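One protein chain omitted, others in place.
Here is chain A:
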Amino acid sequence: MEFVSPEGLRLDGRRPTEMRQLRAEIGVVSKADGSAMFEMGNTKVIAAVYGPREVQNKGQQINNDHALVRCEYSMANFSTGDRVRKPKGDRRSIEISLVIRQTMEACIMTHLMPRSQIDIFVQVLQADGGTRSACINAATLALADAGIPMCDLVTSCSAGYLNSTPLLDLNYIEDSAGGADVTVGILPTLDKVTLLQMDAKLPTNIFEDVMQLATEGCKAIANYIREMLAENTKQLEFRRDS
């Protein structure tokens, strides 16, 4: 199948290095301590953060000096086209939950909050490829909204390799084409990688190009998230003053 036409346009009209449209909203779940909704094209996820709060199940706490970070990922039944009831805690969800938890743990300053726990809930409202990345981006925003101390933002973006072209931010059709799919998560200010996943195989030189592209996507997302946070802070300031 032709995923990039000879004219250099993808199936949805993007060029290979273009991202889908980003949209974000902070504070969508008022009961939570922090929350955010994040959209990448037709992929739409919501994240809610509770904490830091007292550890509910003492048995889970391994290290007394650090806060416990928990994460739960789920997909809404209506998130894909066909409405199938998926059992909670399937392998894929468990894996993604773990990925998100580890990625977020890397930037949360857990040592500042001993004997406490932070819960991150992410749910996919609409899936169109790149849910993992969107969840991480939403979680970053929600954590920031909750005022949890972090050493940096974490942003994530995917990239793939189809028709001998590296493609940024795969949508569902491109994702299910069977090519390689590289998901990268970075700390943009510190310029460090916290997440790197790939399914399928790529030769090293091509992999480097694809990863480079994904990293650039992450940086673009980081800029967008910073703008969103600055805007949000301005509004908070405005509300406090009035």
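Throughout what follows, a contact is a pair of C-beta atoms (placed from the backbone, for glycine too) under 8 Å apart; a residue touches a chain by one contact, two chains touch by 3 or more; residues count from 1.
What we mean here is this: contacts and distances are computed from a predicted model.
Visitor: Of the options "DNA replication complex GINS protein SLD5", "Trafficking protein particle complex subunit", "G-patch domain-containing protein" or "Exosome complex exonuclease RRP44", which is the UniProt protein name for the chain that has been left out of view?
Guide: Of "DNA replication complex GINS protein SLD5", "Trafficking protein particle complex subunit", "G-patch domain-containing protein" or "Exosome complex exonuclease RRP44", the absent chain's UniProt record names it "Exosome complex exonuclease RRP44".
Visitor: Who touches the missing chain here, A:31, A:58, A:91 or A:201?
Guide: Of these options, the touching residue for the absent chain is A:201.
Visitor: Who touches the missing chain here, A:171, A:215 or A:232?
Guide: Within the whole complex, the residue contacting the unshown chain is A:171.
Visitor: Touching the hidden chain in the full complex, which residues of chain A are there? Just list them.
Guide: Contacting residues on chain A, toward the hidden partner: 5-9, 11-14, 18, 20-21, 41-42, 81-82, 128, 164, 171, 173, 201-203, 206.
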